[in-house]
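In what follows, a single structure is set out as C-alpha cells and then discussed.
A single protein chain has been omitted from the complex, and every remaining protein chain is retained in its original position.
Chain naming follows the written order as A and B, and within any one chain the residues start at number 1.
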Amino acid sequence: MTIFDWFQRRSRKKKSKQPPLPIPDQYMEQHADDPIPNNLEKAVQLFTGLLEDSQFLTVRRFRLFGQFPAAMIYFSNMVDPEIKNADILRPLMYVPDHLAGTRIALKDLSDIVMNDALYYTGSERQQKMGKVILKLLRGGTAVLIDGLNDAIVMETTKIAQRSIDQPETEQVIRGPREGFVEQLGTNISLLRYRLPTTDLKVKTMDLGRVTKSKVAVCYLKGIANDALIQEVFNRLSKIDIDGALDTGYLEQFIEDSHYSPFPQIQNTERTDKAVANLLEGRVIILMDGSPFALILPTTFSQFYQTTEDYNERFLMVSFVRLARLQALVFSLITPSLYVAIISYNPELIPTEFAVAVSGGRAGVPFPSVVEVLVMEASMEMLREATLRLPQQIGGALSIVGVLVVGQAAVAAGFVSPITVVVIALTTIGSFATPAYNAALALRLLRFPLVGMASMFGLYGVMVGLILIANHVLSLRSFGVPYLTPIVPGNFQGMKDTLLRFPLWSMKRRPTLLHTDNDRRLGKDVDNQMKRPTNNTLDPLKVGNEKEDAEGGISPSDHGDTSGGDHH
Amino acid sequence: MIKGVWPGRIERLLWIGVVFPLLTGCWDRLEIEERAVVLAIGIDEVENGSEVEVPQITNESDIFAPPNNQLVRVTVQIAVPGGIPLGPGEGGGGSSGVGGGQRSIWVVDAVGNTIEGALNNLQERIAPPLFYGHLRIIIVSEAVARKGIDNLNDYFRRNPEVRRMNWMFVCKGKAIDLMKTSPQLERVPPLYLVSMMDQAVKMGRFPNDFLGLFWSASSALGKEGFLPYLSLKPQGTMEIDGMAFFVKDKMVGLTKPIEIPMYMGIMGMSPAGGQVYVQVPEMHNFVLFGGRARKSIIKSSIRDGEPHISIHTGIEGVILEKFSEGMPLDDRTIHLIERKLEHDALEGYRELIRKTQEKGSDIFGFGEIIRAKQWRYWNRHIGTEEAWREKYKTLDVDINVHIYIRRIGMKSR
Partner (left out) sequence: MEYPRQITVIQAAAIITSTIIGVGVLALPYFAAGHAGTASPLITLAAILLSFFGLWFISVLGMRFRTQSIVEYSEAILGRWLAFAGNLLIILFFAALTSLAAREFGEVVITAVLKRTPLEVVVAIMLLIAMISCRKDITTFAYIHHFYLPIIVFPAIVIVALSLRNAKAINLLPIWGNANSWSNLLGGVLVVAALFQAAFIYTMVIPYMRRPERALVASSAGLAIAGGLYLSIVIAVIGVFGAEETKKLQWPTLELAKTTTLPGNVLERLDAAFLALWVTAVFSTLFSTYYFTIFAIGKLFRMRDRNMLAPFLMPLLFAFAMVPTNVLHMYQIIGQVGRLGLYLTIGYPLFLLIVAKIRRIRGNSDDQGRVARPN
C-alpha cells in the first residue's frame, strides 16, 4: 500500500479505539423521576445512602403537629440557621391556632402544612426524587412525612458570599463602585434594581452535567433584536460539557471564530457597564459561580471605551479616549517600528540622534531583534510573576524588576538604553487598554510583527499590519462586522468611537444591533440644550450683600423715576 | 481553510513550502552600529606626478579597463559610534562637549578613477559597510569643479541612499584640508556646516540651494546652477566666499561675496541679510544699511524679435550703523541715502549680470522665464540649452531699483 493509504488507515484506527465516555451522576440519570417512598425510614435511608456526608448532612426527626413522625433533612453548612430553626421547625411542631382542636387526617397533612401551618415563603411540594435531591444539594431543606410521598422542600440556601465592591480589574475614578459577585441571585438583583421595567427578561438554563450551573440570559425585550436572542439560545443549548466554571467556558463555546486572537465577546464585572450595554440592545449572560458577565455582540471599538467615558464631560473624555487609543496602537507597533528603523532604515531619524544611538548600541553584543525579543520575553515573565505574588511582595517586585533590572542590564552592556525605553512604553501602553482580553490579543500580535520587522524592515511591519487588518475586517461577532461603525461606515455610530460626542447628540442606539426601538432621547432635548441657560443666581438678579449695606440690587427700571417715558 | 482532505493537505504543504524559505534570511538587516555612517564627502583631484598607487580592485589594466582620466581622491568623514554620547555627555567616556569633534569623527581617504571606484577602494579598507543615508555635506575642490562634475552628479543621483537635501560646496584649495578641520561648536562637525548653511538661508545671506535645487537648476533648459564657495580661514572657521556658477557641469566663474546679496536682490529672495556701506552724498559720512526684505518682479517681452527682460526690484531695510556724528538722520537724509544706494545697487547688479553673461551662465533663470512666458519665441528660435547659453550672452536686461529705509534702530538720530 502507498503511504497515503497508511495515513488513512491510521486515522481510522484512532477513532475506533476511543472508550465510551463515563457518564457522571448515574443515579440522577436513572432514578430522577422516582417517587418518594411512603415509609419515613426507607426514605431517610435512601437519602442518607445517596448523599454520604455524615458530618454535615443532618436528619432531624420530630413529630409534626405533635402527632405524625417526620424528619427534616438538610446540609447544615449550607442552610441559614435562623430560618430553619424559627421559620421551619417551630411552626411545624405546633398545631396552628385556627386548627387547634380539630382532627387532622393524614391525607390532608401536606395540604395543611403548605397552606395553613408553614409560613415560610420559599416552600413547595415535590414528589420526584430527582428534584428533591437537587434542591437539597443546593442548600435547601426537605421535610419528609411518614405515610406521604410528598416532600416539602424549602429554599433555605445561605452560602457565604463576598461583599459587593469595585472590581479590581475595572477601576474608575468616577462612577458606581458596584461589581458582580459569584451568586447569580445577587447579580440579577443588582441588574433589576437599575432596570425596573417589565422589558427586562431573564431566562435561565442549566449548563454543565455535573456542575449544573445556572446560566441567565438577560436582555431588554423590544430593544434587543429577537433573532439575536434566539441565536444566543441556540448556541448555548449546544454546549454539553461536564462542568462550566466560569463564563469564559461559555464564551469559548459560543464565539464565532475560535482561532482569531481578537475576542468577539466582551466581559465585565461592573454592573453599570452591563446595564448600559443592555440599554443599547446587547445581551448579557450571567452564570452562577462567576462574577464576570458576558456581553455580546461585541465590536472592536468597545475595547478602548470605559463607563467613565460617559460619566465625565465630553471634551475631556474624548481626549482621554484618544490617549487610550494611542496607548493601544503603541503597544502593538512600537517594538517592531524600533527594530525596523534601527536595523533597516536608520536614515529616518535625525542625524545627530542616529549617531548617538549607534553609540549607545556599540557595546551590545546582539542585533536589536534579539534584544527586543529577550526584553519582551522577560517583561512577560515579570508580568506573570507579579500576578501570582501577594500584594506586599508584588508591588515591590514590579518596581525592582523594571527599574533596577533594566538599569542593571543597561549598565552591564547587555541591552541598549533605548530598547528599555521602547519596551517600557509598550508595556505601559498595554496596561492602559481597558479590556484585558483585547490587550492580551495585542500583546500576542506584537511578536509576529517584530519577526516581520526583523526580516523586512518597515515593509515587513506594513505587511504584518495589512494581514492583521484584513483578518479583523473579516471577523464578525454574531454577524456584526467587527469594525463597525468605521467599516461599514455609519455616521451616527461614529459619534461614539474615537471621540465621544455630547450625550444629547447621540440620539439613536447603535444601528449595528438592528434594534426595533432605537430612539434614546426625547424629541425636544436637542432644542432644550441649545437654549441659553437661566442665570438664576446672577448678582444682577439677587444683588450683592456686603456686610450691612445692600448694594447692587436695583429695581428693574433702574431707578428711573420718570415713569419709563423717555422721548 | 479549504474543505476536503486532499485539497486541505496540499494547501498546507504549499504554505510550508512557501513560508519556510522566507524565514531563512533577513537579507537587509544591518544594525545601526554596524554601519559606517558617512557624514561628509570631499572630492579632490590627484595631481599628475604624485606617487599614488591605485589598488586594482575595480579594474585590471586590460580587462575591465577604467576610463583614462585624472584620478580622484575621495575623503570621507565617518561618525565614530560611541564618540558621540546619547544625551548630555555622561561621565563614562571622558569626552567633554567642547573639543568633542576630535573624537567623534574619523577622516579617511582613498584614490580611484571615478567616484564610485574611489569609494569602492575605500570600502576595501574599512570594515563596516559605508552608509550614505546620513550624508549631509559634499565638498568639491575648485579644480575638480572646473573640470566637470557630471560623474559626481550621476553617482549621487543613482545612489538611493543619498538625499536631495544635502549641501554641495566648491572649495578653495583642497577638500581634504577642509575635511580635517573640526569646528569647536558642534559635536558632529559636518553638522556644523549644515547648520551654517541653514542659518545662512534663514538669515538671508544665501539662497536656498541644496543639492536637489542645484540639480533642478542644472537640468532646466533655461537656467544654470550655482554652488556656495567655501574657503578655510583661521581658527578653524570656514567662510562662504561667493558663489561658484556653472555651465552645465563645469564651474566657469566665481562671484565675490558681496555679489551674493546682489543675486538675491535681483531674484527678490526674502529674508534679506546683506549689509552694505553707503556713502552719504553731501555729507561725507557713511552709514551701514542692512536689508530686511526683498521683492522683485521680473517680466519678459519680445522686442524687435529679441528677448528682453525687465526687472523691478525693491529692498526694504534699516540703518545699522553711522560712521560718525555730525549728520543727524532726518527724512531728507534718508531719502538721499536711498537714492545713493539705488544707484550703487544698480551698478552692482549690472556688473553681476555682465559677469555671468560673459560665461553664458544664466544662474538667474531668465531663460526659464522666456521659455515659460514667451514660449512661441522659445520653441521657434531657441529650444535647447546650448542655444540659450549663446543667446544669454547678448541678452538685454533692464533693471529698476527701489530702496526703502524704514527704521534706524533704537537711537533717535
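As a convention for this text, a contact is a pair of C-beta atoms (placed from the backbone, for glycine too) under 8 Å apart; a residue touches a chain by one contact, two chains touch by 3 or more.
Not measured: the values here are computed from a predicted model.
J.: Kindly state which of the options A:326, A:474, A:517 or A:535 is in contact with the chain not pictured.
T.: A:474
J.: Among A:50, A:202, A:362 or A:483, which one touches the chain that has been omitted from the display?
T.: Answer from the full complex: A:483 touches the omitted chain.
J.: Tell me which of B:147, B:292, B:373 or B:393 is the one touching the absent chain.
T.: Counting the whole complex, the residue in contact with the absent chain is B:373.
J.: What is the set of subunit B residues that contact the non-displayed chain in the whole complex?
T.: Residues in contact with the chain left out: 2-3, 7, 11, 14, 18, 22, 27-28, 133, 157, 160, 163-165, 212, 215-216, 219-221, 365, 368-369, 371-373, 375, 378-379, 383.
J.: Against the chain that's been left off, what residues of subunit A make contact? List them.
T.: 344-345, 347-351, 456-459, 461-463, 466-467, 469-470, 473-474, 481, 483, 486-489
The definition used in the following text is that only the chains that are shown with their structure count from here on.
J.: CA centre of subunit A versus CA centre of subunit B: separation in Å?
T.: 65
J.: Give every residue of subunit A touching subunit B within the complex, in rising order.
T.: These residues of subunit A touch subunit B: 342-347, 351-352, 354-364, 367-369, 417-418, 454-457.
J.: Write out the stretch or stretches of subunit B touching subunit A in their complex.
T.: 22-23, 25-26, 28-33, 35, 37, 39, 79, 81-87, 104, 131, 133-134, 136, 161, 163, 187-188, 191
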